[in-house]
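For this view, one protein chain was removed and the others were kept in their places.
Here is subunit A:
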Amino acid sequence: MKYMLLLHEPDTDWTAVGQEELDKALAEHAEFVQYLAARGRPFSGEALRPSCTATTLRPKGDDIIVTDGPFVELKEHIGGFYVIEADTLDEAIEVAKHVPIGSGVEIRPIWDA
């Protein structure tokens, strides 16, 4: 089964943080990627630019309205995601415990193709 791990984090502009903080965050993710690789677990993942760069479309009657900002305005946003393979939710939880955790990690099973 495939699971998406949605990484919720305090909104951060990674272009504005100090080099040290950036290196630390990158190192944490490198460590997680190493953890996955060491176990031969297939995965993919991406980091997202901050929510101030987000654009949201909403239906309005027959129209679609384009608006600035994320779908929900919160203090935390989805900062990135991984897609992993796991046989059960317990396995997915075990993997997710190793994700560098910001505010929380949401585990979502992905529909089988």
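To be clear about the criterion, a residue touches a chain if its C-beta (ideal position, glycine included) is under 8 Å from a C-beta of that chain, and two chains touch if they have at least 3 such contacts; residues count from 1.
We take it that contacts and distances are computed from a predicted model.
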{"item": "Protein name (UniProt record) of the chain left out of view, among \"RNA polymerase ECF-type sigma factor\", \"tRNA 2-thiouridine synthesizing protein C\", \"Transcriptional regulator\" or \"Amine oxidase\"", "value": "\"RNA polymerase ECF-type sigma factor\""}
{"item": "Of A:E46, A:D68 or A:D87, the residue in touch with the unshown chain", "value": "A:D87"}
{"item": "For subunit A, the residues touching the chain missing from this view", "value": "1, 3, 86-90, 92-93, 107, 109"}
